[in-house]
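Note that one protein chain of the assembly has been removed; the remaining protein chains are unaltered in position.
Every chain is named by a letter (A, B and C) in the order it is written, and numbering of its residues begins at 1.
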Amino acid sequence: MTVGLVIVSHSAKLAEGVAELAQQMAPEVLIAPAGGTADGELGTDYDRVCAALDRVDRGGGVVLLYDLGSAQMIAELAVEGHSGAGEAFVVEAPLVEGAVAAAVAAQSGADIDGVSRAASSAAEAP
Amino acid sequence: MTVGLVIVSHSAKLAEGVAELAQQMAPEVLIAPAGGTADGELGTDYDRVCAALDRVDRGGGVVLLYDLGSAQMIAELAVEGHSGAGEAFVVEAPLVEGAVAAAVAAQSGADIDGVSRAASSAAEAP
Amino acid sequence: MTCTTETLVAAVRGLAGVVAEHRTELIDLDRAIGDADHGENLNRGFTAVLSALDSSTPDSPSAMLKLVATTLISKVGGASGPLLGTAFLRAATATAGQSELDGAAVAAALKAALDGVVARGKAEVGDKTMVDVLAPAVQAATEAAGESVAAVLAAAASAAEQGAESTIPLVARKGRASYLGERSAGHLDPGARSTALLLRSLANSAGAR
Partner (left out) sequence: MTCTTETLVAAVRGLAGVVAEHRTELIDLDRAIGDADHGENLNRGFTAVLSALDSSTPDSPSAMLKLVATTLISKVGGASGPLLGTAFLRAATATAGQSELDGAAVAAALKAALDGVVARGKAEVGDKTMVDVLAPAVQAATEAAGESVAAVLAAAASAAEQGAESTIPLVARKGRASYLGERSAGHLDPGARSTALLLRSLANSAGAR
């Protein structure tokens, strides 16, 4: 039961790009991008975040990362409304660096606390 | 002469997404994405970075941000080979957070040192 | 006069009208210290609230407030979505089970809304956000809680307008404007302005009855 990741961003491209970058280092981890609004604008989309959260929740828990403060708030609302198999946390971390570190930790079997810690302690690229 | 920005990433989408997110807060700043390889794979592309650097160099200098270590090295090589109008620096900063902070600083007329400082002191989203 | 489901539905329609009317103004305020979308965000959200009212009829003030909350959370797309969404959600919880709201209930709902915004966004008074409007509005509403709904909301709206003005000299410490640092001073916060407009609209709706 690996931990899943959700990338919450104002930009669809940004979320997808972060997901593909992290996926490369963690081929078996479920990583869902949730970026942009339903009509293709820059902004966050609560329903998209909830759907992404459901998609990657396999019981091992889900860690959500975000770009700006409003994405953080939408992610927290999605977590509060989530009644899935595992726990879900929004972590405070640099988005790109945190996502890669979290994905690598999840790939190696870390639990949700380990994955969250990997994300939040990710500094700049080594 | 505002400072320009180059976003160096392994992913074309990631670079474009960061650029569009930062552009929203800084409509007059030149921000060039340089992501992915010429054949559309994940990876860095030196020629693409050089072209982006040339494109945003208007004499006020250029700040380059990157996702992972190899992007940093390619960015530094591009800077070493650059003979443009202004100076160019590669800054160590969280990519998304640093780009937004750098763009806002550049938009408000900061010089290349000010823009670099804004990027490297960008922590998580406020 | 108390606030019934019917009067609250009418008041919410009024909010949508005010937001549409001030859409450009709010966009311009957000352009100066943000990303120029606040008016569009709120207008998208309240337009969706009107659509939701076309297809469903809330059966209590609390249900009306909850409908606004979930719609704003889903549709706004910016910080004001989760913030105002949480505000309306907490107000819905605070008024649950009541078919009519008196002045005290309205004051309590406003207090719950403020607490929700603070819990969600972690802003304090002085951070140049909608909290600078909601906090004095709640204080004024609480002091007037023994009076009519119209009086409570009128007191809240006046305090809100002063609160909005108070954001002008402030340096933003939360939200996008905080990226600007000192350069955010000298501008009216868009979320503060819209929150004051919403409260004035509610007060007008209550006063007109």
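Here, a residue touches a chain if its C-beta (ideal position, glycine included) is under 8 Å from a C-beta of that chain, and two chains touch if they have at least 3 such contacts.
Everything quoted here is computed from the prediction, not taken from an experiment.
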Which displayed chains the hidden chain touches across the whole complex: A, B
Option touching the unshown chain, where B:S9, B:Q23 or B:T44 are the choices: B:T44
Residues belonging to chain A that touch the chain removed from view: 24-25, 100-101, 104, 108, 126
Residue numbers in chain B that touch the chain omitted from display: 37, 41-47, 68-70, 73-74, 76-77
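The working rule: only the chains that are shown with their structure count from here on.
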Distance from the mean Cα position of chain C to that of chain B, given in whole angstrom: 38
Whole-Å gap between the CA centroids of chain A and chain B: 24
Distance from chain C to chain A - Cα centre to Cα centre, in angstrom: 30
Where chain B touches two or more other chains at once, by residue number: 24, 100, 126
Per-residue multi-chain contacts in chain C, two or more chains: 35, 174-176
